[in-house]
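Yeah, one chain of the complex is gone here, protein chain that is, but the others are all in their spots.
Labels run A, B and C following the written order; every chain starts at residue 1.
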Amino acid sequence: MSSSFGSIFKISTWGESHGAGVGVVVDGCPAGVHLTREMIQAELDRRRPGQSDLTTPRKEADTVEILSGVQDATTLGTPIGLLVRNQDQRPSAYKEMETAYRPSHADFCYDAKYGLRAKSGGGRASARETIGRVAAGTVAKAVVQAICPELEILAWVESVHGISCAVQPHLVTRAAVESNPVRTADAAAAEQMAELIRRVRAQGDSVGGTIACTIRRCPAGLGDPVFDKLEATLAHAMMSLPACKGFELGSGFSAPSMLGSQHNDPYYMEGDRVRTRTNNSGGVQGGISNGEDINMRLAFKPTATIMLDQETVTSDHQPTQLRGKGRHDPCVLPRAVPIVEAMAYLVVCDHLLRQRCCRI
Amino acid sequence: MSSSFGSIFKISTWGESHGAGVGVVVDGCPAGVHLTREMIQAELDRRRPGQSDLTTPRKEADTVEILSGVQDATTLGTPIGLLVRNQDQRPSAYKEMETAYRPSHADFCYDAKYGLRAKSGGGRASARETIGRVAAGTVAKAVVQAICPELEILAWVESVHGISCAVQPHLVTRAAVESNPVRTADAAAAEQMAELIRRVRAQGDSVGGTIACTIRRCPAGLGDPVFDKLEATLAHAMMSLPACKGFELGSGFSAPSMLGSQHNDPYYMEGDRVRTRTNNSGGVQGGISNGEDINMRLAFKPTATIMLDQETVTSDHQPTQLRGKGRHDPCVLPRAVPIVEAMAYLVVCDHLLRQRCCRI
Amino acid sequence: MSSSFGSIFKISTWGESHGAGVGVVVDGCPAGVHLTREMIQAELDRRRPGQSDLTTPRKEADTVEILSGVQDATTLGTPIGLLVRNQDQRPSAYKEMETAYRPSHADFCYDAKYGLRAKSGGGRASARETIGRVAAGTVAKAVVQAICPELEILAWVESVHGISCAVQPHLVTRAAVESNPVRTADAAAAEQMAELIRRVRAQGDSVGGTIACTIRRCPAGLGDPVFDKLEATLAHAMMSLPACKGFELGSGFSAPSMLGSQHNDPYYMEGDRVRTRTNNSGGVQGGISNGEDINMRLAFKPTATIMLDQETVTSDHQPTQLRGKGRHDPCVLPRAVPIVEAMAYLVVCDHLLRQRCCRI
Partner (left out) sequence: MSSSFGSIFKISTWGESHGAGVGVVVDGCPAGVHLTREMIQAELDRRRPGQSDLTTPRKEADTVEILSGVQDATTLGTPIGLLVRNQDQRPSAYKEMETAYRPSHADFCYDAKYGLRAKSGGGRASARETIGRVAAGTVAKAVVQAICPELEILAWVESVHGISCAVQPHLVTRAAVESNPVRTADAAAAEQMAELIRRVRAQGDSVGGTIACTIRRCPAGLGDPVFDKLEATLAHAMMSLPACKGFELGSGFSAPSMLGSQHNDPYYMEGDRVRTRTNNSGGVQGGISNGEDINMRLAFKPTATIMLDQETVTSDHQPTQLRGKGRHDPCVLPRAVPIVEAMAYLVVCDHLLRQRCCRI
């Protein structure tokens, strides 16, 4: 049950980091949507390792193959199978891990849960699992754009270990974000962040940060009351990402610093459109979108793999020391940006389809 | 689809604020669990309006009836139907709202979604909907206690509009929390918070705050990898609560301020138990519990209903002024504490049952 | 998980035969559908005990209450809670059953599954459970009629223990079916069937038969390929009815007697509509409706409760004799007709809503 997401637009990912490959089946994609291998590959290239000197030097092309569900660049309405073969497998780099639990990794927990685990690498806990999310997210994006061409989802690195991007959320552009390898929206901050990441990597250490994500021109009415509120499904999606430790919508953790009279978003008319003067709600009220920008913030912890000695225990409960040996990102955030966007598209796509059934 | 939660232990709530009643069906509860009406009533009494001078003065007994699934104080394994009749209905208090959209309420969004909405009160967006959650949460608690008698879930008000409780999470006791009407863990803070809430109410305004929740003595191995990570399902549960704007696990939004070498939780042996020296992970790694305390924090916005004039528009798009008239809580947090615990029990119960299927 | 049905239009029934009541929650019903208590009550009256001298003489009004989700005779889009109180409880009639397993009843199986069971009556295995199905089916019917006003679902008793109705399926009318207490389509057969049922009851015995069900003017395109084929979900629905032992679509078990050249349904044009000259397919090809009548047949076994001595064992494994003592139907078919229609409406309603998401 663990590897499916969505209610109508439903995805099912599979694959270990060091097996034959990783992939996803997208079930519930409407027929008639324009979709090509290149569209999916382009997003995978944004999350690929080795894309800049800030990421892991591992070289993996992550070439996607469409196995089913698409013909003549058009979805058939049937399940879309997507496959990315694993290539750069170095199980030897993980030899030591077979016995020692890597701190703040999932090794111990998998053993506790299943009584066994994938021998090398993180298995399903590997960041490679997110390939299926990004591939499926591209399909979701194609559906969303076919239904709501004006809707746009944009994520960017808002801060890295104390260095923040100063640009206002509604002014951030994709061009600005993609113009620097950190994927922040502010060139000056980008340079500082990059420098910090390089310095921390040189020390064998790692850093985290925050990612902001906005959904623009989302129609009002999206999201279900009660359990599948728009923000609840977005939080589910985002908190399921490796290393994500916190989720905020709109005012988030700063909400308690305001009085109700300050926090409430007054309604007014802009032409014939009902709008709010402020957006502390973050575009969602009662779990349902109100047409304003849907603004989220996510906290990511520093990468767990560091090239420094750490105290730990072996799987047979002996104290030991462990030092990271794989090739890892000192900061996951630049590559996490397309993953966050993919998750947001998956949620929005599912709610757009649900929406078709809410009125007679 | 909006009103169901859980995968094996599945609940389905129903009911509008001003209809015949509210309730829940619990499907997937194992047979043989000790459960009485009184156990459920006790939790409902903790969320009931009118329980202290800090809450709405509305008087509603919220008496629960068990309609099915229980015999001789034992669950039958069949669906448990629970019903609470609505009593204190004053649709007249909501007359004005039928036309004017209350700021930061769901009125406008329901209209946008459904093309119509419950005439009076918040309908499904009313806090009365949480009665079903608390009732079902009590059933979940009974199941959890039957499977893991030592497991304990405890929530408390950590801060109200800047006033914080100083007690360390692992030292908080239920007795301390229940000893004051704010449901915070620190008597001195409780007094200050209560005073603040009274003052704000006198001004016709409202305040928010943060609630902390901890799950103690949770067995290692709970939670699914990938999409249904323990923290993802907890975030889904909590962010589906009315007024909740943010969710953190462990280090949360303070994670980015640490380096990987500071954030990683080293493993060591405590007798024959694998433990971590720090708990920045918040008791979960790779989506699976590691046996340490599972620590969450939630941000709640100030109550949307305030007794002050606010700018808004009518449903036929005319500008107007609106002033709250119902009897509402100036601060939802004291009554939200049992609701947060209920949601945490629902998530843990579902994962405990899922867990039975993860190994041969 | 056992008590939910449907994917978008989802129902969840609850209730034991001798508890407080039985009912259902309908989740996923679109907003804006005309629905009244009287519409639901009318269908419940068709399945009610005591409606004719052919059914159990138990008197139960089975009065339904709408608890939520409906306002001014219009659905709100929120869950519809429906409740029917149990009235005529005679647990004493079931005293003996607490220890002796009734042959071909579910007593033994419930014990085997749960380790305990409802003390009196059949608990969830009671035919009273179908009240929730019929109530929810009426909601489904209202939705179907709002989307496809011309679509009609009609079921009737086709045979009782060898006595058959001679009317061709496409000529059967609701008026004819409702004109006799057996609910068959042929007045002469109705008289013979009624006589047989009375005679069998006088002997303390029981009979079964077959029910036919047709879905007329169903639009082409309904049903999902692969697992949720229209006939697969219909079979699931019907085979979940108490006493149902077989399901056929179209040619059914007579298909093997034909050659492919005889069984294939040739296409031709009727005006601008694609039609088939024969309908061995039963209105469904590849799991998807083709616009022809969807014809099903169901086999029902004789009622398990008979007023004759039967060999059995007690729950502590002692041989014993048992003779039925409750007041039961000697033939379930007349009352099963509205239940079969309800199940068909539930399936069709769900597929009509699913259909809204299959194309962009």
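Basically, contacts are C-beta pairs under 8 Å (C-beta built on N, C-alpha and C of every residue); 3 or more make two chains touch, one makes a residue touch a chain.
Remember, predicted model here, so these are calculated numbers, not experimental data.
A.B. asks: Touching the absent chain in the whole complex: find that residue among C:59, C:170 or C:359.
C.D. replies: Spelled out, the listed residue whose C-beta touches the missing chain is C:359.
A.B. asks: Which residue from C:58, C:119, C:174 or C:301 sits in contact with the chain not drawn here?
C.D. replies: In the full complex, the listed residue that touches the missing chain is C:301.
A.B. asks: Which parts of chain B are in contact with the chain that was left out?
C.D. replies: 8, 28, 30-33, 77-78, 143, 146-147, 225, 353, 356-360
A.B. asks: Quickly run down the residues of chain C that touch the omitted chain.
C.D. replies: Here the touching residues of chain C are 1-5, 7, 13, 101, 103-106, 108-110, 112-115, 122, 124-125, 129, 159-162, 200, 205-210, 220-229, 231-240, 242, 245-269, 272, 274, 276-277, 280-282, 284-291, 299-306, 308, 310-313, 317, 319, 354-355, 358-359.
A.B. asks: Residues of chain A in contact with the chain that isn't shown?
C.D. replies: 1-4, 8, 10, 12-16, 19-23, 25, 27-28, 31-32, 65-69, 71-72, 74, 76-81, 83, 113-119, 123-124
Operating definition for what follows: only the chains that are shown with their structure count from here on.
A.B. asks: Which chains, if any, touch chain A and chain B both?
C.D. replies: Chains in contact with chain A as well as chain B: C.
A.B. asks: Of all the other chains, whose mean CA position lies farthest from chain C?
C.D. replies: Chain A.
A.B. asks: When the C-alpha atoms of chain A and chain B are each averaged to a single point, how far apart are the two points in Å?
C.D. replies: The answer is 26 Å.
A.B. asks: Measuring centre to centre with CA averages, how many angstrom lie between chain B and chain C?
C.D. replies: Computed value for the inter-centroid distance: 39 Å.
A.B. asks: Identify all positions of chain B at which a residue touches two or more other chains, and write them in rising order.
C.D. replies: In chain B, the residues touching two or more other chains are 1-4, 13, 113-115, 124.
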